[in-house]
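Note that one protein chain of the assembly has been removed; the remaining protein chains are unaltered in position.
Right, subunit A next:
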Amino acid sequence: MKVWILIFFVLIANQANSQLKNQRCFVCHGVKNFGIVEQGKFKSLYVSREDFEASVHSKFACVSCHVDVRVIPHLTKPRKIHCLQCHFEGNVVGAPVTAKPEKYKESVHAKAVAKGKNAPDCKDCHTVHYVRKPEDPNSSVYKTRVPELCGGCHQTIKEEYYNSIHWAGIKRGELSSAVCSDCHREHDILPPEDPRSSLNPKNVIGTCDKCHSDVKLMKRVGVPVTNPEAYKESFHGIALKFGVVKAANCASCHGYHDVLPSRDPRSPIHPANLAKTCGKCHPRANENVAKGKFHVLPGEKESGIVYYVYTFFKWFTLIVLIGLFTHIVLDLVGHIRRKRKKASE
């Protein structure tokens, strides 16, 4: 509470001449090669004034966050600051509060940080001084920059992803295409073993489905939209729904980071690679598995012979139903009529 009141007063006191104060900070920190040597290593203390002033925090004074800097130049190293210093429920500076920090606490990253491992927290993705809105193309978390951002640590996966159709889509300007955060989520990144994870075998379908059942989007990018629906009606889909996690989900056949369309020879679902892909679970699979369509819906004309058999049986069943029903009704009507006749005689 004390700290809180202190922050409040400091903020009020600094608001009026914030520009002036920031100007004073930039006297040193605005110099490109300003820094110190710490443990034998050069550490830059440069802050780009231009970028800071384009950030969402531009209207704040440096000392609004660095509250322990009382005199400029400051002689001691300022304490580390944290985003939650302002972004907490009930703050008076108008810092937006969301559930994201709470979600982050559940994530693999937060847990690794808690164990003392080198893992990202807020600043590693959102930057320290240059936080912009995610919609801002210059934001560190702008959609097209996400793979580079995550790839900073996850390098091999980044390279795999850069081979994928999703990245090709982004490069082409199709911003609905998936980047890391679309499947892994942004803040509540959980391990696939966690039943709440978007990557848990039971949730993978829903994760892909989010975009791949979107009729408008799939039409725009030329991807068949009925595939998730057909999958859900297939043996794999039904088994998975009832908890048989060994059944194939989307990623089992399509891959994930380097997902590619079937026309690409590198894709696991390219006809030439199908035997190997199906063979992962069905050891006798050979080139026969490539003879036919996948994600077949019997009611769709594209399904070929399956469609014709299905349609024939549909009508045949209906005819049989009507025929038998008519015969039964005739029999019963005849029976009743004869009974009445007998009774009247």
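Simple rule for what comes next: a contact is a pair of C-beta atoms (placed from the backbone, for glycine too) under 8 Å apart; a residue touches a chain by one contact, two chains touch by 3 or more; residues count from 1.
Following the convention adopted for this analysis, contacts and distances are computed from a predicted model.
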Name of the absent chain as recorded in UniProt (options "Putative ABC-2 type transport system permease protein", "Aspartyl/glutamyl-tRNA(Asn/Gln) amidotransferase subunit C", "Penicillin-binding protein 2" or "Formate dehydrogenase, gamma subunit"): "Formate dehydrogenase, gamma subunit"
Residue among A:102, A:148, A:174 or A:331 touching the omitted chain: A:331
Residue ranges of subunit A at the interface with the undisplayed chain: 235, 238-239, 241-244, 278, 282-286, 288-294, 296, 298, 303-306, 309-310, 313-314, 316-317, 320-321, 324-325, 327-328, 330-335, 337
